[in-house]
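Apart from one protein chain that is not included, each protein chain of the complex appears where it belongs.
For clarity, chains are labelled A and B in written order, and residue numbers in each chain start from 1.
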Amino acid sequence: MVALQVAGITLAYNRQPVLAGVSFDAFAGELIGLVGPNGSGKSTLIRGVCRRLTPKAGSVRVCGLEVAAIKRDELARLVAVVPQTPYLPESFTAWEIVLMGRTPHLGMLRYESARDNSIAWSAIELTGTRHLAARRVGELSGGERQLVLIARALTQEPRVLLLDEPTAHLDIKHQTRMLDLVRRLCREQGLACVAALHDLNLAAQYCDRLVMLGGGKVRAHGGVEEVLTGENIRDVYGAEVCIGRHPTTGLPVVLPSIDGLGEHLGRALPAARSP
Amino acid sequence: MSTIAATRGVQAESPPIQRWRTRAIAGIGLCVVLLAVIIAAASVGSADIPLVTTWRIVVSKLPFVDLASGASASAETIVIDIRLPRVLLAGLVGAALAIAGASYQGLLRNPLADPYLIGVSQGAMFGAVVGFLLPFQGELLGIGVVPVLAFGGALLAVAIVYYLARVGKTVPVATLILAGVAVGSMFSGVSSYLILKSGEHMPGVMSWVMGQFSLTSWDEVVIVLPYVLIGALVIWLHARALNVLQLDEEQAEQLGVNVERVKLVLLIVATLMVAAAVSFCGIIGFVGIVVPHAARLLWGPDHRSLLPLSMLLGAIFLIISDTLARTLLAPTEIPVSAVTAFFGAPFFLYLLKRRTVLLW
Partner (left out) sequence: MALIVVAAALGLCSGCGDDQSTPTGATTQQAELPVTLTDQLGRRVELPGVPQRIISITPANTEILFALGLGERVVGVDDTSNYPAEVLDKPRVGAYYPMPDLEKIVSLEPDLVLAGTEQEKEVIPALEERGLKVLGLDAVSVEELLEGITLVGSATGAEARAQALVSDLSARVEAVSGKTVALPETEYPRVLFVVWHDPIYVAGSGTFIADLVAKAGGRNIATDISGFDTMTLEAVLDRDPQIVVANVGHAPGEDATFQWARDEGRLSTISARKDGRVLAIDADIVNRPGPRAIDALEELAHMFHPDLFP
């Protein structure tokens, strides 16, 4: 089932378009990686999908509904966003923040019911943040806050989950835990997840498909093998790389090319081994 | 449908539920304290009326009670027509300033916001000074000239601030604050000039500016009451939105909150409440900024409890302050603002020291 359909959208902040003619689909249960160099428009695309930014052209559909046409709270029931480094008010507890995810389901007058509480609690269990629930958000580390935000996103009971650089500022252990969790949630909850990632290797290991942005448009999309080629990376990133293989998964691993690197380092290198 | 609901999590007796219980108890406790404070305040004053007599006077005036108070006419007038309306108006104004202060702090996401940040007090002062200087001192709709013009001045100032701060369809918080400071200074400057020229009216004007409940009558209580009740209700209905607004605006939008509309509604309602309060009793500082912080320190930042608890706390605080203002140096009165600042500041410092909890 197609959860998300992005068709030919153009996004701009002022007159200069940042992205034009972007199209891709996301199905329930899959994790799509959005990759591209700095400034290629990954965050912008996420904003465009969740209507924070209105596309100048093209359309975005979630579960068949045109995003531009539906009401704000209805959209919030379908699409949840985990922002990159959001501001969080320090004196609220993690539990209170997670519970805010129920907002689109509750009108002005209704209080959170037992069901709302149990949904929020489930999200906390799923993200393993139970030990953080009673603590104030101001006391949590960056990684812990990310987990809380994912829990909040889950509490919205969305069909589509957007993550903007969820692994930025995390150490390697938390990066892998985070993406593990996201992928598991995607599969188990049947969500369509789109994550903007700057680390190509993480993207390769965890995403089902990739969309590579560059120069204001989609330069490549499809399976990991298809997208992560030396050629694509050279075209889009302007960098020379070697594509290796992950010893266990067999998935592509992107490494910087060492030709000419030795001169920079000012020492002799062992003879290059053939891949 | 979503499968999250199908995953039954552990229904722990989570800390959040305990917190709400604490807040509920605090709420009931504050109501009791408020009642006690009202009674105590109505029992003290320049005139020495014994407690028993005060009680008898109040009881004798209750409907369906047929009991003579046995007190002199002047004692009855003092308790029923002078002290009670004064105490009640002080309570209403304290509650209004506190909840408006909490709303402004929430809406502007700024711990230094008070009800006067965006020009309400300066506009009201301007209107009041014009009212004092008019040769005509009659009544408009049964209300004096000064309160009506003060009210109008307050609304005018905020309207100017709002329109200046608007950028396209949004009103960014930062520009709202800047515009408020600028417009406030402008009105303040003009008022200062007028005050300078006011000559023999000066004591009256200066007293108004410092805030006073001297001649409060039942009429004023009746006029201010609906503003406070309705305003408080509307603001409280937006409590959850206010909570969500404490995230940044982007996140709040993504959670389905109509941020601009919530900001506008809160701005209008809070401003109306403050304008109504300020029009009758002048500018009373400290309550609107300190009370919400105290409530937040004691009972947490969730606006669903913060707003009503702030109201109760504000009412209690201002009733006590006003009572002190009129009894400390009896038969003369100290301006209420002097008392609120004098007692409020150390109290707030004490609260800050006691808790190491993060403030915001």
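The rule we apply is simple: contacts are C-beta pairs under 8 Å (C-beta built on N, C-alpha and C of every residue); 3 or more make two chains touch, one makes a residue touch a chain.
Quantities reported herein were computed from a predicted structural model and do not represent experimental measurements.
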| item | value |
| --- | --- |
| Chains still shown that are in contact with the chain withheld from the display | B |
| Among B:60, B:188, B:214 or B:258, the residue in touch with the chain that has been omitted | B:214 |
| Touch criterion as defined above, residue of B:17, B:59, B:174 or B:330 at the omitted chain | B:330 |
| Residues of subunit B in contact with the chain not shown | 45-48, 73-74, 77-78, 81-83, 134-137, 196, 199-200, 203-204, 207-208, 212, 214-215, 217, 326, 330-333 |
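Quick note on the criterion: only the chains that are shown with their structure count from here on.
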| item | value |
| --- | --- |
| Interfacial residue positions of subunit B with respect to subunit A in the complex | 2-5, 7-12, 14-16, 237-238, 240-241, 243-244, 246-248, 250-251, 253-258, 296, 300-302, 357-360 |
| Residue ranges of subunit A in contact with subunit B within the complex | 50, 52, 72-77, 79-81, 83, 86-93, 95-97, 99-101, 103-104, 106, 108-109, 115, 118-119, 121-126, 133-134, 136, 138-139, 154-157, 188-190 |
